[in-house]
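The complex is shown incomplete by one protein chain, all other protein chains being positioned as in the whole.
Here the chain labels run A, B, C, D and E in written order, and each chain numbers its own residues starting at 1.
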Amino acid sequence: MVLLTRKSEFSSAHYYWNEEWSAEENQRVFGRCANRNGHGHNYTLEVTVAGEVDPVTGFVVDLKQLKEILEDEVLRVYDHRNLNLEVPEFATRIPTTENIAISIWERLEGKIPNAQLHRVRVYEMPDLFADYYGER
Amino acid sequence: MVLLTRKSEFSSAHYYWNEEWSAEENQRVFGRCANRNGHGHNYTLEVTVAGEVDPVTGFVVDLKQLKEILEDEVLRVYDHRNLNLEVPEFATRIPTTENIAISIWERLEGKIPNAQLHRVRVYEMPDLFADYYGER
Amino acid sequence: MVLLTRKSEFSSAHYYWNEEWSAEENQRVFGRCANRNGHGHNYTLEVTVAGEVDPVTGFVVDLKQLKEILEDEVLRVYDHRNLNLEVPEFATRIPTTENIAISIWERLEGKIPNAQLHRVRVYEMPDLFADYYGER
Amino acid sequence: MVLLTRKSEFSSAHYYWNEEWSAEENQRVFGRCANRNGHGHNYTLEVTVAGEVDPVTGFVVDLKQLKEILEDEVLRVYDHRNLNLEVPEFATRIPTTENIAISIWERLEGKIPNAQLHRVRVYEMPDLFADYYGER
Amino acid sequence: MVLLTRKSEFSSAHYYWNEEWSAEENQRVFGRCANRNGHGHNYTLEVTVAGEVDPVTGFVVDLKQLKEILEDEVLRVYDHRNLNLEVPEFATRIPTTENIAISIWERLEGKIPNAQLHRVRVYEMPDLFADYYGER
Partner (left out) sequence: MVLLTRKSEFSSAHYYWNEEWSAEENQRVFGRCANRNGHGHNYTLEVTVAGEVDPVTGFVVDLKQLKEILEDEVLRVYDHRNLNLEVPEFATRIPTTENIAISIWERLEGKIPNAQLHRVRVYEMPDLFADYYGER
């Protein structure tokens, strides 16, 4: 088995806000991220898939196909968007790095032909990233 | 004369929109950047100052002081903000990479003790940056 | 479960020397690193913690708190220090990349609220790093 | 147990071609990579070994020795070469990132004294890499 | 005036060979690069253009248009190609980093609307690059 990882980027706005809290409580917990005008990041996404190497092509996964799946399922939806206002899963889930990783997993799971989704890694900044391996 | 460069980062939301144009015209010229919900970036700022090396300290500029100036004049104002909605110069100037570089120059010019502002470089993405050297 | 990783940097001097060996033996085994005047590195530290995402905040761990723990337990002690002469664990343990990773693990273990320390990664140079996952 | 990782680079030409297929089929599956004049990459190789830290030296593995093994077994053979035409394993195996990772594992396995080969990671580009952990 | 820089990548094979020399002389001067089976690199191209910021758009240059010009004039011709065998200018000019920078300048000069080509930078490896500013 070989693991293959593809990096992509998307640029989005977001903010942290819990509707059930007062403005003061949001400010206390989320600090500068609680600004509802939004701020933003160049997110880096690393998607890792696992599978056997096809002896005929030498590929675990067709990279052109993988790129199209990432484009259709994630990048087209997240890139140049305000995650809180325009991406459905973040209507009820705060778009932290952790939750973005989980959400991307849910968007990709079961969609990669001939290989298993192994890990979703999301960098919010070069010095902060979250890894999700699915329910385990 | 030696040039000294300090890198900083700020994370902001922005969008491109010319109020005098129709929505269609904004869409045509600015494409995905015309989304008024905003998207965002981790901007990297490189500020270069030029001066003589002080023979007593070995410094062109006191780095602690330079860091405070960058913090007060730029980072505190731009970081975790929506540039269009919260930073005064972008009320009338579209926050393109080019205009952000010019605006940071204007904020810093004349503020660095014992050294001259030489260049402001702003990266919007790792593969796109603008350089401004002042009026010349 | 989600893994969250935070990168930090510290700049330290060190050298490799085994007191029980002759100078020749130290030179033979450690080469240029045996210079007792010391040399130095910009170390990059990646600390990974594992935990459940809090449904209210969207966080595995409070990043502000994590940053303070890293600062208090590691960075304040290692940064701008001579590891051999000023950090207690390296009085008896050679400050190799491997031993620095183990020592940082020991400093952090049990200190992260609501999450488990999962991995400590230390880069001595961009092309050399050690990973420690604790006693296992 | 500690894991130690060393990065190296090699610059090689390659192309993708299955001799049992027509030119059209090669073109359809491999796209621009099917150009038999070759194209090339700066490959980045990360080799990870696992072992106990020697209490006398503080090392999992002697880095000078590790570097020589990488040089002799891999870099001398792959660097500044056309992988398809000059490296024996790629006479019958398409030099995809996946197959390069497996081939380097086979070249290194059992060669590292006092430590176990843990992982071979090969980057073909900064945004694409393959990991191989041996037969498991 | 503002300078705007766009990075792109291309992956090509090349080798160094002077037809007027013996094989021994080529080997002596060009070392491992004289292997006529070719080796390859991920080249990074930085193209810098200079111009006034359009007060209506905030742009020095339309990025979409710049990207298309780079694609048509350079990337489509160089990427996934053997520079010596498939790119006309390298039939008579050895494809060193220096000559690649000059050749890309010649391909782009006069093609950027409303802005001047200022600099072409080509990285052959992360630790080696050439800059060309045109005939001056």
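Criterion: a residue touches a chain if its C-beta (ideal position, glycine included) is under 8 Å from a C-beta of that chain, and two chains touch if they have at least 3 such contacts.
Bear in mind the structure is a predicted one, so any value in this text is a computation, not a measurement.
The chain not shown here is in contact, across the full complex, with B, C, E.
Considering the full assembly, E:99 is the residue among E:8, E:27 or E:99 that touches the omitted chain.
Seen across the whole complex, the unshown chain contacts chain B at 1-8, 48, 53, 56-60, 63-64.
By the touch criterion stated above, the residues of chain E touching the omitted chain are 16, 18, 29-31, 93-99, 101-102, 126-133, 136. Taking the complete complex into account, residues 9, 11-14, 32-33, 35, 37-42, 79-82, 85-86, 125-126 of chain C touch the chain not shown.
Basically, only the chains that are shown with their structure count from here on.
Superposing the C-alpha atoms of chain C onto those of chain D requires a rotation of 120 degrees, given to the nearest 5.
Separating the CA-averaged centres of chain A and chain C is a span of 29 Å. Separation between the centroids of chain C and chain E, computed from CA atoms only, is 42 Å. Inter-chain centre distance (chain B to chain C, centres taken as mean C-alpha positions): 34 Å.
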